[in-house]
Every structure is written in C-alpha cells, then in structure tokens.
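I have a structure I would like to understand better, so I am pasting it below and will then ask my questions one at a time.
A protein chain is absent from this complex, but the other protein chains hold their places.
Up next is chain A:
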Amino acid sequence: MFELPSGAEIQSIIATLKTGVGFFIPEIYLSVLFMLLIVIDLVVKGRKNNLLSAVTALGLAGGFYFIYQQHLLEAGEIFFGMYVLDEFALFFKYFFVLSGILAVLVSVADDQLNRQARSIGEYYALIVAMVIGMIMMASSADLLMMFLSMELVGLTAYVLTGYLKNDPRSAEGALKYLVYGAVSSGLMVYGFSLIYGLTAETNIMKISAELALHGYDPLVMMLASLLILAGFGYKIGAVPFHFWSPDVYEGAPTPVTAYLSVGSKAAGFAILMRFFYVAIPHGGEPFQDIAGMDWLSLLIVISIASMIYGNVVALWQKNVKRLLAYSSIAHAGYALLGIIAMDELGTQATLFYLLGYLLMNIGAFYVVILISNRTGSENLEDYRGLGRKMPLAGAALTVFLISLVGLPPTIGFIGKLMIFSALLAKGSVFIWLALIGVLTSVISLYYYMLIPLNMYLRESQQPDEGKDATGMVHRIGIAVLMILTIYFGLFFKPLLDFAKISSSMLGMTIY
C-alpha cells in the first residue's frame, strides 16, 4: 500500500528542493532565456534575425557568469540524487554554453539558413534548449534523469536538423536521425532496466555501491553495458552506432551540423564517462572477477572501429560536409582512447581533446559556411581556386584541417599528444592502440588535404565572380578561431590545467 507522506516529510522534501534550486541557477537562467526568446519572436513578429541572434549570444554569454558563481558551491548531489554539481559538470557547462555561442555565430553567417527559414525565432530558442539539455546530460546522476536529458537534446536536434523546410535532404536527415535515435534510445532504456533489475536503484552512485555489495551476473551486465553503449555511442557518433551521422550532417543546415558535431558529441562523452566511471567502475577491487570481458573491451573495439572506419570511408567523399561527418566518427574514436586509459591523465586528455575539437571543428564548419555563401555548394570540386579568392578563409580552413590531422603547432596536435601520452603512460599494454591511432591519422591527412589541394593547387573553372563579400564580423570570427587554434597549440597549459581540475567526478571510485 502506498502511504501518503506526513506533513513533516513534505516539509523536508520542500526544503531539499529549495536547497537544490540554489545549485540549479544556470539551468534556470537558460530556461528563462529560452522562454524570453520565444516571447521576443512573438512580439517582433518579423524577421528580426539580428535582434534574436544578438539576444541569444549575449544571453548565453551571461550564462558564464552564473556558471562561474557555482565554483563557490560545494560539489554535491541535489534533488534527491537526480542531479549533481561537480567540477566535471562545470567543465561541460562552460563547454556547452561556449558551443552554443559559437553555434549562434555560425548561424548568423549562414545565408542559406537565414534565407530559407521562415521564422528564425524558434531556431535560436531551440539552440538554447539544446544547451540546457546537454548541460543536464553532463550533470545527471540518475538513470531517469539521464534518459530525459538525452531525449531533450535528441528532440531539439531532430527539429533543428529538419529546419530547412524546402530542402528534401534536410527532411531526410531529420527523419533518419529520429528513427535511429528512437531505436538507440529504446535499446538504452532496455539496458537501464536490466541495471535496475540487478540493483533496484536508479542513482548511479547507489548502483555502484549495490553492485559492489552483492555482485552480479556478468552476462547480464555485459548485455546491459552493450545496450547502454548503443545509446551513448549514438550520441557520440561512434561505429557501429554512426549510421545516422553522414546523412544528418549533410542534410542539416550547416550551423546545426557544426553544433551537433561538437555539442551533442561532447554531451555523449560526458554522460558516457559519468555513467561508466561512477556506476560500473572498471578495475576496482570488487570487479576483478569479470575483468575478462567488460565495457572497457567494448569501448576498445568501438574506438578502433571508429578510427579505422571513419578515416577510411572519408577518403572517398566528394562533399565537404560528408567528409567532415566521417572524420567526426574518427575523432570520436580518438577521444574514446583517453577514456580507455581509465585514469586522471586519460580523462584530462579526453576533456582537452573535446575542447580542441570544439575550436577546430566549429572553425572548419564556419569556413565551409562562408564558402558556401559564395559558391552555393559544399562539393569539393567547387572549392577550386578559392584559396586566392578568399585568402583569409582559405588560410584559416587550412589551419583547422591541419589541426584536425593533428600536426603541430595546433591544438589538435596537443590533443593527440595527450591522448597517446595517456595510453603510453600505462606501459606497453596500449601501444598497439596508439599505433592504430597514429596510423589512421596518417590516412586522415590525405582526405583533409584534399580541401587545401582544391583550394590552392587547382584553378577554378568558373570566372572570378567578384569580391569576397564576407562581412567584417565573420572575418574577425574566423581569424580569432584560427589564432586560438595555433595559440593553444603552443601555450596549452591553461586549458590542460582546466581539464585536469575538471577530471574529478562526484562519487567516482577509480583513479
């Protein structure tokens, strides 16, 4: 029988919620911003795109203040263990707000989006909604909350992907995204239910304690891990859960592609790390009996498959967005290597890698947008001779691509260096993984260099159609991203320190 709580119990519940709200201010602030954007759109009723984008960007930037305030708070659980606040979550809060701002910036740059979308209002509101969802993904500590936040991100992403209503590719991408998303969510929930069946808990810290106390059937655990990985792997776009990404990346408006490729992927990494590090820590005392075959081995397989598949298939791509989509599969594989190392250095490396990927990938898409504004195309063929027509954009794109390959002196090189250092610090066990990593990055050089090859080495077929019409804001935008990519490739200490501080997670029993 279900008993009604007594008055005192209700009082204590309310008190807990009240304290929790104090730890939830950035999320509340962003929700207010979300609603404000919808209201502004209703009030101005016209195509005041600039007003909306400015409010969104400034509003998101204001979010930094509230996140910064959270450094003063103690790390802890709120809302009955549904949600946590720790350094790890704070890292991703900064990360997602920054990626939201960059997404707004690239959205402003995209002529196609601004021409086609009838009302831009919901677009920016959805971007903010996705920021909220991703922040919640990184902070959830409960299976239910994890599922809900992933769905929030998923649903906004489906709508954003299909935002170009007149473009059939956009609609196709959105539908594929939705169908694959529904299937992988279903699988993940099944995995969650198996875990719940094993432990009768939904809080990941309690799950961990319960598993340690009572042990479990390794076969069921293996199945549950695999199913849950299907859900997380779908978000990070790793093989074999990647099937949606090329079509979605190609069909979606390019700013959305850029946003998904860094934001949603990083959110997937955040939730993956938190869930596996906290709920099913590998290598700790109670778990030694199943060291043979477990989620770590699954991750190794996924990572190798992603690096090889992503890089090899990208070789044949003729469309730059599709090429970057396949390469993003490969980058998911590299970032996973840091998780596989399973120590502080590895976590730090993965976090740093994601930061680097944010800079260089948004940068690359930014230039792709500016180029497509001019040529109306994202085909490699149409990049011919652009290096001379758009010198700054060409140089910047070359820097971003070099960084994506992992050559010095760029942030991408330091990312790879940290990842491989984390693997080699473990002694000789993971050398072969590092070998696959470096060899596949040699492959990646070939297809990334196809873009500068077309831009600089080949002459354009069409006559020059006039001056470079890129606005001053966007020139400064790409120049800043380019300089940061190089600057943090030479002086990376602050970012690495930040990543190191952020690698501590509440309730984690490893390291």
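Descriptive notes on the structure:
The working rule: a residue touches a chain if its C-beta (ideal position, glycine included) is under 8 Å from a C-beta of that chain, and two chains touch if they have at least 3 such contacts; residues count from 1.
Everything that follows uses one rule, which is that contacts and distances are computed from a predicted model.
The chain not displayed here is annotated in its UniProt record as "Proton-translocating NADH-quinone oxidoreductase, chain M", chosen from "Proton-translocating NADH-quinone oxidoreductase, chain M", "Translocation-enhancing protein TepA", "1,2-phenylacetyl-CoA epoxidase subunit PaaC" or "RNA polymerase sigma factor". Touching the chain that is not shown, out of A:48, A:206 or A:500: A:500 (per the contact rule at the top). For the options A:28, A:42, A:182 or A:425, the residue in contact with the chain missing from this view is A:425. Screening A:345, A:411, A:451 or A:481 against the full complex identifies A:345 as the residue touching the chain left out. Interface residues of chain A facing the missing partner chain: 343-345, 348, 388, 398, 402, 407-409, 413, 416-417, 420-421, 424-425, 427-428, 431, 434-435, 438-439, 441-442, 445-446, 449, 452-453, 456-458, 491-493, 496-497, 500, 511.
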